[in-house]
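Note that one protein chain of the assembly has been removed; the remaining protein chains are unaltered in position.
Residue numbering begins at 1 within each chain, and the chains themselves are lettered A and B in the order written.
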Amino acid sequence: MWLGERVIHARALTKTYGDFTAVAGIDFDVQPGESFGILGPNGAGKSTTMRMLGATLQRSSGDLRILDHDPVSDGPLIRAHLGVVPQEDNLDTELTVAENIYTYGRYFGLKRGYLRGRVDDLLAFAQLEDKRDAKVDDLSGGMKRRLTIARGLVNEPTILLLDEPTTGLDPQARHVLWDRLFRLKETGVTLVITTHHMDEAEQLCDRLVVMDRARIVAEGSPADLIRRYSTREVVEVRFGSDRNAEVATQLEGIGERREVLADRILVYTDTGEADLEHIVGRGFMPVTSLVRRSSLEDVFLHLTGRSLADE
Amino acid sequence: MTIATRIDAPVGIHGPRRGAWHVAEYRLRNMWKWRSAIISFGIGHPVLYLASIGLGVGLLVDTSSGGVDGVPYLVFLGPALLATAALQGGGDETMFPTLAGFLWNKLFYSMRATSLTGAQIADGVLLAAGFRVLFTTLTYWLVLAIFGAVSWSTAPSLVALGLLAGLAWGAVMLAATSFVKHEDGFLSLVGRLIVMPMFLFSGTFYPLDALPLAIRWVGWISPLWHATELGRWLSYGLALPWWQLAISVIYLLALAVGGLLIGRRQFERRLTS
Partner (left out) sequence: MITAAAVAIADRRTGRFGSSIYSGRPYATILRNFAALRTSNAFVFFTGFVEPVIFLLAFGYGVGSLVGTIDVAGQQVPYAAYLAPALLASSAMNGAIIDSTFNVFFKMHFMKLYHAMMSTSLGALDVALGEIGWAMLRGGTYAVGFMVVAAVFGLLTSWWSLLMIPAAVLVAFAFASVGMTLTSYMKSFQQLNWVQFWILPMFLFSGTFFPITAYPEWLQAIITVTPLWQAIAMMRGLALGMFDLGLLVHVLYFAVFVVVGLTLTTRRLNALFLR
């Protein structure tokens, strides 16, 4: 029986492909019942990490324990605890919607009678009751995503690994999914989530790590990270894409720090309204301007030098 | 009147000049990637069939019934194998690219977007298939000649026949495949229920009369049988009435032209709907 404090324990976790290092010695722990996020730009190594956590990809070196088991020696047992939602849907295109869930349950060795009810529940969860006998190819992208998520719940997982769960979902479906994930969390399920959506990370994650170029560059709760890596407020000003860079050089001394993006300048400050007046006072009239609170987006930009909106 | 045609005529309807050649060129480049397979199958197939069925079964047939049609079994078999290879080449090179173009990589849609017309794409695919058939037929003929299954003087006539047969079947498969909405076993279906029976019931390995009348019709509608009969006539002078020769030639031509016309129309429809 497992008694520890952490459901996932990774130390110097590394994955290399030939000369290329996809994950370069990362350390983190996930507590039971926690909702843990991994943020990072494309190619940071998020999915690679997720697949190692899912015991479907062998690590190259380092230490990894899931529920106090080693994925190398106890893969099947660990996976019995896991629900996996991969970044790309890998539904069984030769089966119908209901059969996808049912067969997946059979892979876990679950009994027929048990699965019948479970399939109905999960179809309702995914709002796919009327598509029950449709072939997977005939579903829309969002429906496939929901089916993949529902399928991952068939074994009542202790840990749910979600690799960009809401890509391809419309805003309403996203909110419905967030709500479902909250409820799962309330029942004690541990969530590990990668995402590109900062609002999603702020909504869902108790704690998160930011990955960049195969390494973890920051760790903490969303509020924590914002406090540490950003200011209270941000002023966004636009001068037209050809003028932004030039104007920025003349804003020295306003705010704590400035970032120039292709389409706008961001001024980090604790006193947004006052600094916007300063800018106008120096004779620069922005085309549009906005003062807002700092978000994870800004943390991300600061740490990785990349804006998520660019992707 | 003249103005109207001027306005209506350009790119949109007729596509760029020599558009079919662009498509064919792309297809040939693609085949080039498979060259080692195409060449080794092109040579391996005739060598294997001739050395096994041709010589081995030939030995059995020649000792027990003294050959077929008054010639050794190998000579009887040669033109049939040549025709088979031609058909197979033509079918493969239209079926696979058409499935890929509409279903797998959907390349035809982007080709259509560059102002090539559906008809040009269809023409181009068949044209490239024609080159492949020509290559396959030439190699096959060469191997047959080395084995002594055909005489050296039959080169032009048999190769031309192979080309006709390959284009006929290629056009049929081009048209048929252009209607396929889901792959769902289409390839195995064609292989098992059409190509395989055609290969075996077209008088390829034995004269059609050896079959009961009830299945002989498979041979009569099979382009392979018509091509084989023509090949035997060209190769060793199999005695055939003139009307049968005429029917066979016309039948193959009709398949080639009819298949291409249907294929063109369906390509255009599918790419614009």
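Please note the rule applied: a residue touches a chain if its C-beta (ideal position, glycine included) is under 8 Å from a C-beta of that chain, and two chains touch if they have at least 3 such contacts.
Keep in mind that this is a model prediction, so the values were computed, not measured.
Trainee: From the listed residues A:H9, A:R65 or A:H81, report the one that touches the chain absent from this view.
Mentor: Spelled out, the listed residue whose C-beta touches the missing chain is A:H81.
Trainee: Which one touches the absent chain: A:P157, A:P222 or A:G272?
Mentor: A:P157
Trainee: Spell out the interface residues on chain B facing the chain that's missing from view.
Mentor: 34, 37, 40-41, 44-45, 48-49, 51-53, 55-57, 59-61, 64-65, 68, 73, 184-185, 188-189, 192-193, 196-197, 200-201, 205-206, 210-211, 215
Trainee: Tell me, which residues in chain A touch the chain that this view leaves out?
Mentor: Touch set of chain A with respect to the missing chain: 54, 56-58, 72-77, 79-82, 84, 86, 88, 90-96, 99, 102-104, 106-111, 114, 135, 155-158, 187-188.
One rule holds in what follows: only the chains that are shown with their structure count from here on.
Trainee: Could you put a whole-Å number on the gap between the CA centroids of chain A and chain B?
Mentor: Spacing between the chain centres: roughly 53 Å.
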